[in-house]
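All protein chains of the complex are present and in place, except for one that has been dropped.
Per-chain residue numbering starts at 1, and chain names A and B are given in the order in which the chains are listed.
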Amino acid sequence: MASSMDKPATGRAKHSRLARPVLYVLLAFVGGLYALPLVWMASTSIKPEREALSDSVGLLPELPPAPTAAGAGDEISYAARLAEQVAANYTAVIDAPNADFQLYIRNSLIVAALSVAGMTISSAVIAYGFSRIRWKGRDTLFLGVLATMMIPFTVIMAPQFLLFKHLGWIGSWMPLWVPCWFGGGFSIFLLRQFYMGIPRELDEAARLDGCGHLGTFWHVILPLARPALVVVALLQFIATWNDFTGPLVFINHPSQYTAGLGLQMYQTAHGGTPWNLIMAASVIVIAPVMVVFLLAQRSLIEGVATQGLKD
Amino acid sequence: MVRRAFFVDGIECFNTLSLPSPVRFCVLCGSSPSSGYPAGVPGRVTSRRAVLAGMAALGAAAVLWPYTPKSRRRVPRGGRGRVELTYWEKWTGLEGLALQRLVDRFNASQERVWVHLIPVGDIDAKAMVAIGGGDPPDLVGLYTYNVPGYAEARAVMPLDEFVSRGGLQREGREGERRLEAGTESERGVGGGGSGGRGEGDGVADAEYAPGVRELLWHEGRQWAGVNTCYTLGLYYNRAMLREVGADAPTTVAELDAIADELTTQDAQGRITRAGFLQNLPGWWPYLWPAMFGGALFDAGRNAATVDSPACVEAFEWIAATARRRHGVAATRAFAAAFGRSMHSAQDPFISGRLAMIVQGPWLANFIAALNPALEFGVVPLPVSGALRASGRVDDANPVGLLEADVLMIPRGCPHPEEAYEFLRFHQQQREQEQLALDHFKPSPFAAPSPEFLARHGHPGIRVHNAIVGSRNAMVLPRTRVWKQYSDLTTAAFDAVWGGADVKQTLAGLNERAQQLIDSAEERRRQRQSGRRGESNEMKTSRWHGGLA
Partner (left out) sequence: MRESRRNLLAGLLWVSPWLVGVAAFLLAPLAITAYVSFTDYSLLEEPVWVGAANYREMAGDPVFWKAVRNTGLYALSFLVLGTVVSVLIAVLLEQPLRGRGLVRAIVFLPTLIPVVSASIGWMWLFNAQHGLLNAVLGRVGLPTPDWLGNPTFAMPSLILMSLWVVGSYVVICTAALRDVPAALYEAADLDGMGALARFRHVTLPMISPAILFNAVMSIIWGLQVFAVPLIMTKGGPNNATVVFSMYVYSNAFAYGRMGYASALAWVQLLATLALTGVALMIARRFVHYRGA
């Protein structure tokens, strides 16, 4: 994974030989600690219930072979038994009578697609207005964008509920994705930073070619901004997928649950659910985010890094 | 002009513009112009983009592929074309299956309506939000403590409204008959109609036990149908009681004596076997005053009474159990060990680590399934010596908590008439008792049918039924602030268990509860003075339409 992120900060290369092993230990410790909860979650999800509820700290389940009939063929290998256990756990979750994870994931995908489309398009447009056009009051208003990032959702969730109730949107997913079509503070900020790195000469060249703002936006800015738009899309996908409070407040019918909400309802089901199945369900809900992360990890990290850069 | 070309070999980056300094790199391939690192393995960038694109395609396919939610798959071909109702219920597992059978019987018994039973978690919050948001289900299974609040808010439909509308013809005739017979008394209608027990109209025919009726009625009207009821009794392990040569306790003193003898602790002070602990299962922290003749609420005066002497006595008893006899830490740890194991093989009573427990009738069901060898018995709750001496409590009128689940029709639901049709079926004695049989619960009717008692799988069901009919049965406070009051009581119970002063805690609790009750009453008066009588219905969203 050699990359630009590995460029060492100079001035620190001079460490005594003694410190390096210590640092390596620390590094391993931090890495192990931060990886542990997820690893443990995955490990529990493949164990049979009685073992999950035991004291064992092993990563892989001990699966004693079922007694085979006398004179029967070979003993089933551990790998096969493990595969069988994994399949059993995960199908138990998918077939659970009181939770419909296939539906929940589908719902999450729909909401995520609508949110991502909305956020990307609207933020691209709004950020153009904040960066490429010089107008009075622009920078003050942009401070307002930053300020809106500070308002906690719990302050407005109840009145937003009332608002959506009067609009008749309760009972659909609209409260979740429609606000994304009006831009979001973080995406606007990110794109504005990006646009400001594009040379103004390009704008002027486009102007000479007869383009107005729309033309400049479409022909110059948008193509160049594609990497940042990808980052915005990915971050918004993850944010929507992970969103819990919004669906908790706005979604009531179980057939409309999103993945996170469905998981929480599954976990608190009347009568309790076995821990190994809860972990399996958890892994199912994490999986898409995990895949996105593995593929686009660097973009995401850099996208977050721009937040802290002084404007 | 900035290069916009993209070379598939991966040697050149997508573009050299990147996020602002200090990091300059290619977003997708990770190479950086200034770092001197190559842009990665040739072709690597393509493959990553391809995978992302592939995933997007997969996502789109998953969304666009038609998928029938599980709950809808049960509707047979012939079922299409019926009016489809949604019924939210809290039960899963065996209890849910029993109810599903009832719903199946209803669906099979007629051609007009199809009911979808949907298990919902956290149902009272979800129901309130759904009804308040204007998007409720047709039927919702809630708790009795919801009845006063929803009734006062007119958020559910009173059942007599269906009668007065004429409903179905049969119902109309019976409704008229009732009105003619002049049974519209203060306590409301709901008994005496002889429209054939076991068929027809469960709501009109129902003769509930008095305690159950109190739970379904509010201010003279019936707002809900009963959806199984239950009572709490003291379950004890016969073998362990034989060990100490005791009979089942009838007084609190006897209970304490037996519990003390049976509790064993190991060398570190951890409890290995407990006699009786009020925090297991800890689901009814407000139950204990009933054993001392106390109550949490006086409906006549609309007052919280948790600081009354009887309640104080009850909580002092709890404090004594926790602190003086067994130790706070030990009891807490012991109870915590069973956090998620109630009703499983590791349940404290079923696995023999707790000698006596206050539980509902379903416990027998779980014992039969998980540990049939367990010898157990059930008796009504023991009472304090003073209460027994007063003569108010006897075998015909034991003390216990009577609670029920209820079924209501939210206002603003899509199909109220059809929902009422289901409710009428659901309330028939035959159906309710079948459900109670499956749930191992007692019958909510004043006169349980003989077959019910004979077929019941619970050996001690008569005890539970006795509490249903008892005049000393405690019901939860009929006030709309009960949910909050109950949460506060739970906190008080925990505090007392942990060492807080009982009188002070209860005084504080009473004050706060009284505040809540008073302000709720105040608001109610304010609203009523603004109302133009009964015709002021809850405003529902235009999109979901009010009632016809």
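Here is the rule we use: contacts are C-beta pairs under 8 Å (C-beta built on N, C-alpha and C of every residue); 3 or more make two chains touch, one makes a residue touch a chain.
Model, not experiment: these values are computed from the prediction.
Taking every chain of the complex into account, the omitted one touches A, B. Only one residue from B:V83, B:A153, B:A246 or B:A303 touches the chain missing from this view: B:A153. Between the chain not shown and the residues A:L26, A:L60, A:A80 or A:L143, the one that touches is A:L26. Per the touch definition above, the residue from B:L85, B:I131 or B:A473 contacting the chain not shown is B:I131. Annotation for chain A: contacts to the undisplayed chain at residues 1-3, 5-15, 20, 23-24, 26-27, 30-31, 34-38, 40-41, 44, 52-57, 122, 125-126, 128-130, 133-138, 141, 144-145, 148, 150-163, 179, 181-183, 188, 213, 238, 241-242, 244-245, 249, 259-261, 263-264, 267, 275, 278-279, 282-283, 285-286, 289-290, 292-293, 297, 300-301, 304-310.
Residues of chain B that touch the chain left out of view are 21-23, 124-125, 128-129, 131-133, 149-150, 153-155, 332-333, 336-337, 339, 480-481, 483-484, 488, 491, 494-495, 498, 508, 512, 515, 519, 523, 526-527, 530, 538-539.
Keep this in mind: only the chains that are shown with their structure count from here on.
The mean-CA centres of chain A and chain B are about 34 angstrom from one another, to the nearest whole unit. Listed in rising order, the residues of chain A touching chain B in the complex are 2-5, 7, 53, 97-98, 100, 102-103, 105-106, 109-110, 113, 161, 164-166, 168, 170-171, 193-194, 196-199, 202, 223-224, 226-228, 230-231, 249, 252-255, 264-266, 268-272, 275, 288, 291-292, 295-296, 298-299, 302-303, 305-306, 309. Contact residues of chain B toward chain A in the complex are 2, 4, 14-15, 17-20, 23-28, 30-32, 34-35, 37, 48, 51-52, 55, 59-60, 62-63, 67, 69-71, 86, 88, 90-93, 95-96, 118-122, 126, 129-130, 132-135, 137, 340, 342-344, 346, 541-544.
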